[in-house]
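In this view, the complex is presented without one of its protein chains, the others remaining in place.
Every chain is named by a letter (A and B) in the order it is written, and numbering of its residues begins at 1.
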Amino acid sequence: MSKSILALCRRPPYGDALAREGLEAVLAAAAMEQAPVLLFMHDGVFQLLKDQNAKSIEQKSVRRNLEALSIFGIDKLYVCQHSLEKRNLNCGQLRLPGIAIELIADPGRFIAAFDSVLSF
Amino acid sequence: MSAKPRGQLVQVMQKLQLQNRQIPVDKEGFLCHLDDWSPQVAQQLASAEGIELTAAHWQIITMLRDFYCQFELSPAMRPLVKYISSQLGPEKGRSIYLLQLFPPSPARIASKIAGLPKPTNCL
Partner (left out) sequence: MTLHIVSKSPGYSNALMDCADSFVEGDILLLIEDGVYALSSLPENIPVQAVHYLKADVNARGIVVTMEYQGIDDTRWVELCCQQNPVVSWFK
């Protein structure tokens, strides 16, 4: 039985490199069929917002990369419900084609079920 | 990992000679500036790899460029196979088919010829 790995995504997409680096780590692992589970929490939920036009700040779109996750074998994402509510967001603003989103009401219990947690 | 050329960081090791201009490529032969790509450039990149482009090659190159346009990343081998399979059917969405077209490392070589960055975490 392989270890269960959680990628905890807590940073907004463009303010620093962490969101992108996390995503690249996830894609690398997924390309080796070791896809971690992704939980978006706190400002990390901003990574999922639709209609990101990152070209206007000369960056690559984090959202576009996330849309590729299903091709990398990840067809479900987890999002902290409280983090969404606190930012006045709803699931409709995050929906990704081909990928299900499950809201997590108790992130503490959710996190505790994993063998390893990578924080990004 | 930015698609945008960062002039001072890009190490220009070689230039690709086209009829009337030179196109900079990095030390592994990937284009330094993605905007430099054209079908002629692809021919040139392919011949540097010892590959003569056929319709079958072009079909994959077009797919790859569509993929990059949609997702802003170059796929590694497994996702590439999955994507080709979903777009062109399981006959072509196989490692062996891609390997025959773009030896010895299809994701890498095909990305290079398609004028894309090196695939993320392609070993």
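Here is the rule we go by: contacts are C-beta pairs under 8 Å (C-beta built on N, C-alpha and C of every residue); 3 or more make two chains touch, one makes a residue touch a chain.
Predicted, not measured: the structure shown is a model, and the values here were computed from it.
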- Out of all the chains shown, which come into contact with the hidden one? A
- Item | Options A:Met41, A:Ala68 or A:Leu94, residue touching the unrepresented chain | A:Met41
- With respect to the chain omitted from the figure, which of A:Gln34, A:Asn90 or A:Ser116 is a touching residue? A:Ser116
- Query: Hey, which chain A residues sit against the chain that's not shown?
  - Reply: 6, 8, 10-11, 16, 18, 41-42, 80, 82, 107-109, 111-112, 114-117, 119
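As a working rule, only the chains that are shown with their structure count from here on.
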- Query: Which of the residues in chain A come into contact with chain B in the complex?
  - Reply: 20, 24, 27-28, 30-33, 58-61, 64-65, 67-68, 71-73
- Partner chain A, residues of chain B touching it in the complex: 1-4, 70-73, 75-79, 82-83, 86, 120-121
